[in-house]
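I am attaching a structure below and will ask some questions about it afterwards.
One chain of protein is taken out of this complex; the other chains stay put.
As written, the chain order gives the labels A, B, C, D and E, with residue 1 at the start of each chain.
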Amino acid sequence: MTASSSSPSLAERLRHDEAIVTAWSSLAMPMLAEALGRSGYGAVTLDMQHGQHDIASVREGIAATRLSGAHSVVRTPVDDFASVSRVLDFGAEAVIMPMVNSVDDALALVGAAKFPPMGARSWGPHRAAMLKGESPAAYLAGANRETLALAMIETPAALAALDDILAVDGLDGVFVGPGDLSLTLSAGAEVVPGSDRVQTVAADIAVRTRAAGKIAGIFCNAAEDARGAQKMGFRFMAHGVDMSLLMEAAGAASAVLD
Amino acid sequence: MTASSSSPSLAERLRHDEAIVTAWSSLAMPMLAEALGRSGYGAVTLDMQHGQHDIASVREGIAATRLSGAHSVVRTPVDDFASVSRVLDFGAEAVIMPMVNSVDDALALVGAAKFPPMGARSWGPHRAAMLKGESPAAYLAGANRETLALAMIETPAALAALDDILAVDGLDGVFVGPGDLSLTLSAGAEVVPGSDRVQTVAADIAVRTRAAGKIAGIFCNAAEDARGAQKMGFRFMAHGVDMSLLMEAAGAASAVLD
Amino acid sequence: MTASSSSPSLAERLRHDEAIVTAWSSLAMPMLAEALGRSGYGAVTLDMQHGQHDIASVREGIAATRLSGAHSVVRTPVDDFASVSRVLDFGAEAVIMPMVNSVDDALALVGAAKFPPMGARSWGPHRAAMLKGESPAAYLAGANRETLALAMIETPAALAALDDILAVDGLDGVFVGPGDLSLTLSAGAEVVPGSDRVQTVAADIAVRTRAAGKIAGIFCNAAEDARGAQKMGFRFMAHGVDMSLLMEAAGAASAVLD
Amino acid sequence: MTASSSSPSLAERLRHDEAIVTAWSSLAMPMLAEALGRSGYGAVTLDMQHGQHDIASVREGIAATRLSGAHSVVRTPVDDFASVSRVLDFGAEAVIMPMVNSVDDALALVGAAKFPPMGARSWGPHRAAMLKGESPAAYLAGANRETLALAMIETPAALAALDDILAVDGLDGVFVGPGDLSLTLSAGAEVVPGSDRVQTVAADIAVRTRAAGKIAGIFCNAAEDARGAQKMGFRFMAHGVDMSLLMEAAGAASAVLD
Amino acid sequence: MTASSSSPSLAERLRHDEAIVTAWSSLAMPMLAEALGRSGYGAVTLDMQHGQHDIASVREGIAATRLSGAHSVVRTPVDDFASVSRVLDFGAEAVIMPMVNSVDDALALVGAAKFPPMGARSWGPHRAAMLKGESPAAYLAGANRETLALAMIETPAALAALDDILAVDGLDGVFVGPGDLSLTLSAGAEVVPGSDRVQTVAADIAVRTRAAGKIAGIFCNAAEDARGAQKMGFRFMAHGVDMSLLMEAAGAASAVLD
Partner (left out) sequence: MTASSSSPSLAERLRHDEAIVTAWSSLAMPMLAEALGRSGYGAVTLDMQHGQHDIASVREGIAATRLSGAHSVVRTPVDDFASVSRVLDFGAEAVIMPMVNSVDDALALVGAAKFPPMGARSWGPHRAAMLKGESPAAYLAGANRETLALAMIETPAALAALDDILAVDGLDGVFVGPGDLSLTLSAGAEVVPGSDRVQTVAADIAVRTRAAGKIAGIFCNAAEDARGAQKMGFRFMAHGVDMSLLMEAAGAASAVLD
């Protein structure tokens, strides 16, 4: 399956309430991103925060994901707003900013992700337009609608400010981080993303996000978490970290003689 | 032509009102930067904002440009002041900071680009000194004068603050971004860098910059823009993006049989 | 334009007497290969003999070319038969072996390029099959017909053995090297690929190759050489070396003020 | 588990009839090799023939495998005897040469893999000695015994010459390639490594190899093949290609909602 | 010597008042970091501020240092708090932030370096845990104690705020930069790290740091500086920059015939 420029975008599909499962690419190797995209995922998210990706591997990984026909998404490092614009220039269809804990954080994200008048993204999307097979003018016309800015909600502060964050014009949705939610809700005591407490909070975020007419995404450690999230109203589910997928499969294969 | 340490620096040449055309290196390949430098350009600007360059490619690209005999310049990502110091440490002769919209932005640029007492650049220029064939002490003595800090003027806010920005001690000049000017002046409606409106603004920037005794640079999409800019008083003209140069030439060559 | 698995292959197109112009990629940067493929060329040839390519850049460059929709071809180093198989495993649609001066050379090329019983290519084309969107079994069924082995004819010895070389089963065609032909025909005195002597020899090679029912390709320095080659009967014309295309265009752009 | 210099070597373990399962690293990323080594495998084989590895990725991948505590093995390209010595210099504990079809091929392998008087390996193992924590003199004393030269048996010609190949002094063992055996035994008609014909041949190779007092290894596509091979007398079983392990696991994870 | 997970950590050793000499890795090559670690150093510090390191080279360099058995430390660029978390995720045992000039700077460092409730470090240390051979839960339990946050004291502002900086909970110690101290104390006039003025200030910092119960580190240009620093109470001494070590040794070796 190869995406043509007439295929629906990730933004379109999510706005039409389609559920999309994204792979989580932590390893800085473009061909692995392509392989994930060829394995059934609708999207591949390249992780620059906790994963191994850097500017070079994201630049190449977005093209490799395109070759697979999957949508490409990038999670940037915390507060790295310059990289938000850069990865969109490279052709990412969505960007996930971690630790958006306030309206100011959300505004900064929109500022970097959206062209004027919505934001202050600087002009230079030639690589992205090339990958879409569009002219620069066509890219400009569609960009603010077709490239998604997603804010991670993963702390008590973010929960407290959630409705205001959701009201920020240009913010397309949220992405829940259950690991950090567990850590921050427990004041550093544990990381149990599947706990009742975290899942209850997640469900609430989904409801409020959908009520605000925005996209709800979430990181899912276990398969049942992904199915549960879909029921909660989430539509953009991350499930499957490349390193874990490989090591679990390798653990089984290496034990073939036992 | 290979630059020796006794050749005039980019700073010296621009302060003597010499017109310099710089190539625009968007592709993260050092040998391409060298090739641009060998093709007649006075300088090669490595673009980390909208181009594909990262720390590694800039680090190598500056040395490759040095081998060509051309001056090396780097445009950093927005607000990435840490990289300002880093690329100067790698041997860039000038740094261009995008989206300098206020005196505070300009002060932050000078802070990162100039050693005390003018700024707060941290000590560690051994690679730059090696490329210049200088001792560290000699490098220190000349650095604040010989390495240029250029602020991009490309928004209404920057235009409003222009005279104050130009008054910032240690800021060596400005660099006009006609694409973003067009985008921001039209509130996101268009990118027409050659429009009368943008060109009129550019000419005004040139006049005010020269009046302040500083260097005026500009990005030029078309050949006539470059010649026009020179007449307006600009002296540092970017003209020729590697990717576009290649693709246009390739488009013609591939059509050889038609 | 993105090639789907149902598009005609390079082999099919050349066997149907279609004329194909290939870019010549000498720079070891995958995105440049993609850019060439997006500029109008039917194919991109990655050069490991005199160009800068190595195994890693060819591995990535073939995928990048695929993304552009162009066919990918690789010229290997002299006598590097192991790389013949490797680049086919990576998904190259044709391989060009330089300095095929004897039937033995041609047999070695076929041995490396074709599966049994035609040759002795070893099994392991999973990456190539992935890029074609084929199962391994389907790849096996088509490989000997769909991947081309082209022998460079560029010395007096090759000319003397030409008919026997052309008679080697599994050799799909020849590729003329006018530079080396000029050098070897002049006993090292000159490299004038457009000389009458070289062009006369080239024309003769085209005639004999077509008479043998095989594909005739040639490297063309000048545009008129490419058009002349087409008239001689060549159908696979290389025209446009990335480095030269860039440097000529850069030379013109850098002189914008003169 | 981190290997110390006093851990038994791969050679020792195999000579003591211990069964070792090796991962098959086809992707040119050192950290993936390390991850395979941490997943339970006794060894990691880096594949330069059909995999994506090149000199640089093998050089780094051997160190990464060392960090995991697993043994490192390299399969070189066909007839690439220079690389045999190079990967041993980099610290590989065994080298697998594909397509050893004659005594001459086996002698060339031994020539490259063993120091005089057994072979003609050239002196320069400083990196390998560093990774082992040995002095160069200690490395020399043990190298011919501690680094394994394994010949792939995968064609009718190799089968015909098997006893003579096994008699070559310095050849430590064989490694069966069922895919190529299937292809060559069927004259190019099929690749069915698990067929009765291939498995019968494999069992015969195991018996004759053990009779000659040498090590028998084999590539195993399916888990039952690996267990069957152990019963046949094989002790060095490759099972689990990184790319396949990842894609199968990703295929399952991406279908979480279905 | 290979570090096992039961070896004492860098934090433990420094808290037990052990003196540790760290190499200074300025060159972005992982194997050089490993070589430094194998040469007798207790730790290797990878420098992203003035050195050539970037995210990719640090990611690989930490693993390479681990292979050598030495502790790994990273100095980040100025104000690059996102990288503080990233390099800890990659497995660095300590992070050095340059230009910590205020309590706010110190708080930001702690925020990025420590998990809640001490800081706001986000959860994702799987690579670091893998390198330590720990489960994620065990990593969480020890992380805030076992990974060090060190603040560079190198300006008059930092000196003025020193006691308050030292009082910041979660800040593990300071690292003195004599080069920048010399530069800033002289208002840009000189860089003489061994001057009496600088050394007197350094001694005072050591005393106050130890009084606050924290770790004192310092960069030492000359051997006598390192010995002097130990006497002043410093315990983490950087001495030996890879590039200088190499060039001085090469200068001597190249003059062998003179």
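Descriptive notes on the structure:
Keep in mind that, in the parts below, a residue touches a chain if its C-beta (ideal position, glycine included) is under 8 Å from a C-beta of that chain, and two chains touch if they have at least 3 such contacts.
Keep in mind that what you see is a predicted model, and the values were worked out from it rather than measured.
Considering the complete complex, the chain that is not shown touches B, C, D, E.
If you put the hidden chain back, the residue from E:121, E:208 or E:239 that touches it is E:239.
Contact with the chain not shown here comes from a single listed residue; of C:42, C:61, C:98 or C:111, that residue is C:98.
From the options B:19, B:103, B:130 or B:255, the residue with contact to the unseen chain in the full assembly is B:130. Of the candidate positions E:14, E:27 or E:113, contact with the unshown chain belongs to E:27. Although one chain is hidden here, its contacts on subunit E can still be listed: residues 19, 21, 23, 27, 29, 31-32, 35-36, 38-42, 52, 220, 223, 226-227, 230, 237, 239-240, 242-243, 245-251, 253-257. Touching the omitted chain from subunit B are residues 2, 4, 30-31, 34, 38, 60, 63-64, 66-67, 130.
Interface residues of subunit C with the unshown chain, by the touch rule above, are 26, 28, 49-52, 54-57, 77-80, 98-99, 154-155, 177, 179-180, 182-184, 187-188, 190-191, 243.
Note that in this section only the chains that are shown with their structure count from here on.
In the contact between subunit D and subunit E, the residue numbers used by both copies make up over half of all numbers at that interface.
Measuring from the averaged C-alpha position of subunit C to that of subunit E gives a distance of 53 Å. Within subunit E, residues 54-56 each touch two or more of the remaining chains.
If touching chains are joined by edges, the resulting network of the protein chains shown has some other shape, matching none of path, cycle, star or complete graph.
Listed by chain label, the pairs that touch are A-B, A-C, A-D, A-E, B-C, B-E, C-D, D-E.
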